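My structure is below; once you've seen it, I'll send some questions.
== chain A ==
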Amino acid sequence: MTDHTILRVVTKLLIPFVLLFALYVQFHGDYGPGGGFQAGVIFAAGFVVYGLIFGLAEVRRVAPARVVEIFIAAGLLIFAGTGVVTMLKGGNFLEYGALNPAHPAEGQHLGILIIELGVGITVAAVMIAIYSAFAGRGRA
Partner candidate 1 sequence: MSPATSIQLALALPLLGAVAIAVLRRRPDLREAATMATGGALFGAVASLLPHVMAGGRPSLSLFELFPGIPIAFVVEPLGMLFALVASGLWIVTSIYSIGYMRAHEEENQTRYYISFAVSIFGAIGVALSGNMLTLFLFYEVLTLSTYPLVSHHGTEKAMKGARTYLSILLSTSVGLLLLAVAWTWVIAGTLDFTDGGILAGKAEGPILVILLALYAFGTGKAALMPFHRWLPAAMVAPTPVSALLHAVAVVKAGVFTVLKVIIYIFGLDLLGTTGASVWLMYVAGFTIIVSSLIAMQQDNLKRRLAYSTISQLSYIVLGAALATTAGIIGGGMHIAMHAFGKITLFFCAGAIYVATHKTEISDMRGLGRAMPITMIAFLIGALSVIGVPPLGGSWSKWYLALGALEADQLLFVAVLMVSSLLNIAYLIPIPIRAFFSAPADGSAYPAFKEAPMFCVVALSFTAMGCVALFFYADDVYRLLVPLAGG
Partner candidate 2 sequence: MIEHLPVLQIIVPMIAAPLCVLLRRRLLVLGFAILACWITFGLSVALLDQVLTNGVVRYEMGGWAAPWGIEYRVDLLSAFVLLLVSGIGAIVLTFAPRSLSDEVPVSRHYLFCSVYLLCLTGLLGIAITGDLFNVFVFLEISALSSYALIAMGGRRQALPAAFQYLVMGTIGATFILIGIGLMYMMTGTLNMEDMATRLAAVDGVRTGLVAFGFFTVGVALKMALFPLHVWLPNAYTYAPSVVTAFLAATATKVSVYILLRFVFGVFGVEFAFERLGLTTILLPLSLAGIVVASTVAIYQRNIKRMLAYSSVAQIGYMVLGISFATATGLTAGIVHLFNHALIKGGLFMAMGCVMLRLKSVDIDDMAGIGRKMPFTMAAWAVGGLGLIGVPVTAGFISKWYLIRGALELNWWPVAVLVLLSSLLALVYVWRVIETAFFKEPSERAQTATEAPLSMLIPTWVLIGASIFFGLMTSRSAGIAQQAAEALLRGSP
């Protein structure tokens, strides 16, 4: 599909907005509909479109397999790490209130935001990994 000029141009225009929208969904999650799962998938969709139009090699150049792998792990660690931090601060596991003992409600906002970020990173990375694993099959 690399020959279709229109597709290439439109895609290039579209991708920043897709990613931006993903970020919007991501960081709006604690107030309205949204959150890490949806954001992650939307974010990954940007990469998938990019891959479809410009080829898998281009995606791999931007997001090498190893990097994607690290992001999967990192997202999980952010999630679990938050829980550990709350424990160290004297709360239970994932008791966000403990993040800001003076204002538990603030702490809860913060906690959810971080958690959702972790989820978003992992979901996006997993989606990209799945896409590139399937698309890359048989081409070594």
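Picked so that all candidates are chains of the complex that A comes from, given by their letters.
By definition in this document, a contact is a pair of C-beta atoms (placed from the backbone, for glycine too) under 8 Å apart; a residue touches a chain by one contact, two chains touch by 3 or more; residues count from 1.
Note that this is a predicted model, so its numbers are computed, not measured.
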Touch-positive candidate for chain A in this complex, from 1 or 2: 2
Sites on chain A touched by candidate 2 in the complex: 69-70, 72-74, 76-77, 80-81, 83-84, 87, 91-98
